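Okay, handing you the structure first.
Omission of a single protein chain aside, the complex is shown with its protein chains in their original locations.
Coming up: subunit A.
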Amino acid sequence: MAAGVAAWLPFARAAAIGWMPVANCPMPIAPRDHTKRLDELIILNVSGRRFQTWRTTLDRYPDTLLGSSEKQFFYDEETKEYFFDRDPDSFRSILNFYRTGKLHYPRYECISAYDEELTFFGIIPEIIGDCCYEEYKDRKRENAERLQDDQDDNKDCKLPNMTYRETMWRAFENPHTSTMALVFYYVTGFFIAISVLTNVIETVPCGATPSQKDMPCGERYTVAFFCMDTACVLIFTVEYLMRLFAAPSRYQFMRSVMSIIDVVAIFPYYIGLVMTDNEDVSGAFVTLRVFRVFRIFKFSRHSQGLRILGYTLKSCASELGFLLFSLTMAIIIFATVMFYAEKGSSSTKFTSIPASFWYTIVTMTTLGYGDMVPKTIAGKIFGSICSLSGVLVIALPVPVIVSNFSRIYHQNQRADKRRAQKVQKARLARIRIAQAGSSCTGFLQSKRNDLLNDLLELTGSEEEELLLSKSMSLLESQHHHLLHCLEKTTAHEFMDEQLYEQNCLETTVQSCTSRSPSLSSQDTPIGTCCTRRVKRNSPLPNSSMHLQPSHQHGPLQQLSALHIQCGDKLPRTTRLYPIQVASP
């Protein structure tokens, strides 16, 4: 029940006295309040900041942590308060929820931290008040998109088993994945540029020879241009066929925009090859050449900006449609008006309404070529109104398109930033290594320390021993004990990454079959360990022991491995066992 309703209940029950005189049957017995006790103040200590509230305030919402018996888990007997090790700032809004019945979302708060707090205290986020709900939802959606982007980026990584076809497709879609893909990408880009350039230069007049008049280059050097064209078309055809082969869904690929552009770019050439003999259709053949300009659209695979532009236009289709429609309306209106206004004047260019369309368009877009000018006064007045309104009509939908473009552009920038943040991933990897490394090197370090401890006991220097044994907290020592038990279970030991590499090298230098038999005699799940060898590649600061020199291998002489031989004589722990020295 909401706070408000609960507070009004006593009033409603008192007002029920009004029914009593009218009632014919006896009333049911009222429920007794067995837990009748005076309302008491509860102290909630959240990370040191003390909040106080009435017990009944918290009891309003019995399905949350604070309103139920779950808070007893957090009760501190000595100080008689409930201690929560959480953020006191977020707790403010949570406690306000109990007081006012409305949950607010503070804008400065991080969305995921806030969500965690709500989950901890058992409050569902849906009850956030209307005043803050919009903000909360928006932030949540942003966060989800960001996480989605991250996941998509992760999918970019190469899957372990990809067929040849999949690798090819991946190379086509993301050129930076392999050198071959990059080479292919640049080669195709180069040939697209060459093709477009030849198309353009073909039409330039190439300089007159004495025998003939000025000719475009295309007709002068027909063979050269034909060869160039053939080469480009060949490359494009090969590329198209390869993409078609590699595409995961060929039907979908054939329907995509890029593939249609590819087809349109190379088709005219083949049609031209087929049709060169037939003179009648040569007109159509010339028209087909126009389609060669579509090759320039192939650049959109190479340019991110072009793709964004295309995508923006597609997503703003409704705005563009609206712009077109309103412009059409305005053109028709003004053309009609101008026609009838200029009908009176002689030798006027405004011969019909469709003829006036041209004037209206040129005026509304403020081009003003001046090939059609109104001469009558009415015509001039309406002409000026036309140009003023043109500015307005065009200016209205443009901000919508611009904002769309801006949003898509920023999304893309964010994705690029994320990709560039491979640095980010490297940072995460470093953090992970530091954490993992610290716990495991901590464990290995402590093993060495313990070993050193035992040896120091032998040599009898007590101060150093105390120094080393105090350096671990209880938590660490328990964690190390756990790792130690795992070692004992599997009868293998943890090792430093570097030492592992060196060990690998060693075992490839010499066949290590001599070691394995000793270990196969393992029995119980928590078995007994047979061998223990401590290898160190840097001496301990206060090592004053006698150490045997390492066995030197040819290629690994920089390894200063120390063998510490310990016999069974050590009474202290059961951890040390006879050491087996590897045969050189």
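Keep this in mind: a residue touches a chain if its C-beta (ideal position, glycine included) is under 8 Å from a C-beta of that chain, and two chains touch if they have at least 3 such contacts; residues count from 1.
Just so it is clear, contacts and distances are computed from a predicted model.
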(request) Report the protein name recorded by UniProt for the chain absent from the figure; options are "Kv channel-interacting protein 4", "Thioredoxin reductase 1, cytoplasmic", "Proteasome subunit beta" or "Calcineurin like EF-hand protein 2". (result) "Kv channel-interacting protein 4"
(message) Going by the contact rule already stated, which one of A:N143, A:T237, A:S326 or A:S387 would touch the omitted chain in the full complex?
(response) A:S326
(message) Out of A:R50, A:R99 or A:K137, which residue would touch the omitted chain in the full complex?
(response) A:K137
(request) Based on the whole complex, identify which of A:D39, A:E142 or A:E497 touches the chain you can't see. (result) A:E497
(message) In the complete complex, the non-displayed chain touches which residues of subunit A?
(response) 63, 65, 68-70, 72-75, 85, 116, 119-120, 122, 124-126, 137, 141, 318-319, 322, 325-326, 329, 393, 396, 435-437, 439-440, 478-479, 482-483, 485-487, 489-490, 492-497, 499-500, 503-504, 507, 512, 515-516, 519-520, 522-528, 531, 533
